[in-house]
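Only a part of the assembly is drawn; its chains keep their places, and the rest are absent.
A and B are the chain letters, set down in written order, and residue numbers restart from 1 in every chain.
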């Protein structure tokens, strides 16, 4: 790290900071300018140490040099990670398409939509059994029954299923049914949940929090990986900004950034990322052009009857059209 | 709710929407304009229903009329709630001052700072035993040992203690030691945790999520209250914006807004809200002038040695000065 001393820092302040750095195992280099002294502190330390120095007398600011993530980084692992899910792979070049309704609403409906999206080109199924809802008065999911329906749909279609996990107490149950465990945006910094998922031998789909920086999102992945599970898939689903025509602002620059900074595969969810079905197809095409490994979209037989997220759900017909367009883009992105 | 039909909506679209509304138990009023038809749908329904209508053919948009929160609202309970904690009260006019280090670091240190802040005017103690940290490599708290130290400090000082709860599996343990259970900003929408806290007979301090709207924050309180626990204290701790001189942007307008919209008491945390100890005193004074019921600040004997949040921690001397200033403001805010 770099420590910038205040313009009027006393020599004894400088001395104390230097000694403290050496105590903590840093190699110290001084750059004495006309107006300020700058200290280069060389050593591989945790970010928490930086804060300490920031509070010492005479210190103006502390500037990090190292990225705070390690095991998720490209420097740690040069070749991109490929995550195996059933017979498919995420991160190996082909664009995977995960589709299904926001929530599993009934056995009959889910089995039907599962067949429809498979025929239209989906390579995995999605559906929530436990639903995070802003209001306690909204539909909260079918819970265990929903998981059983998901498993039945997998048996029927042969497609792997993705579903959300919201509480540490449910990991065992959900992992018993699902192929990929999804951490929702609201739980991206539920550190107990992340650590427990690090002990599971299943891929984890980690959604970006609505106000998480790229760095915080990668640090959340670092929690899972450093706890023992390196099968992490990053999913961009829109960040919260001042714009309100869209539900969120889909940050597609996250796609090339995650690929440059980490070795993890990246998925994009244009349904939550925009909140409007009319924007799903163009944004899915854009996401593929930007280089993503997978697209996750909400599809419902009858969006006007959906128990959640109807306005952002595609009909099966529109989904089929979208699949065809993104296949064309995928083959031309080089 | 109000349903605005598209300019070129067909009469049959209108008819279907009308029938659907009546099916769901709404009273329907049509306003036929030159360019558009607007439907007033009267009925006390959940927000989930709004989404359904948004997806119907011919519908341009749906506008909510009712606030989505009920039990937290001023309309539900006119008189402000007063939360009793030990011998003190939050919400009854006197400004409570909660102080202590970010994390409980050791028994000796915590007991010392507890005595110091009590002498300087604190009326409650704070200290984290479980710490949410962005990095898995940072200090995560003393856990159960930390809780025991908190309890000892309470016995020593007679002051109630506030500490954070991060996981449903720990509620029983934490509630056995603490007087107020704090839900951190990152867990504001951890709905399983909120629901479980609704079953506990202890006050809950609910921090605003860094990117939560006022409405979402109140809805999080609604989860707790509707699950059975109406002892909720709202705590503004800064929201995430583009500004980066400060760690967060402390949104003090939340103070009068929460008081106008709900019956719940409001606390302000200027330490996390700014991230810089030099801003803590002026922002604490501003928060009290804006009408808050309590202030929570981080105090550490030696901020340069703190295991977390040193840069935003006051020394005991600065804390004492701040207490005196906010007492003066409190007595003059009328």
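We adopt the following convention: a residue touches a chain if its C-beta (ideal position, glycine included) is under 8 Å from a C-beta of that chain, and two chains touch if they have at least 3 such contacts.
Because the structure is predicted, anything quoted here is derived from the model rather than measured.
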Quick check on the homomer: 2 copies visible, but what's the full number in the structure file?
4
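The criterion applied here is as follows: only the chains that are shown with their structure count from here on.
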Nearest whole angstrom, what separates the Cα centre of chain A from the Cα centre of chain B?
25
Under the stated contact criterion, what part of chain A meets chain B in this complex?
46-48, 51-56, 68, 132-140, 166-169, 186-187, 189-193, 195, 209-211, 216, 219, 222-223, 226-227, 240, 277, 303-311, 313
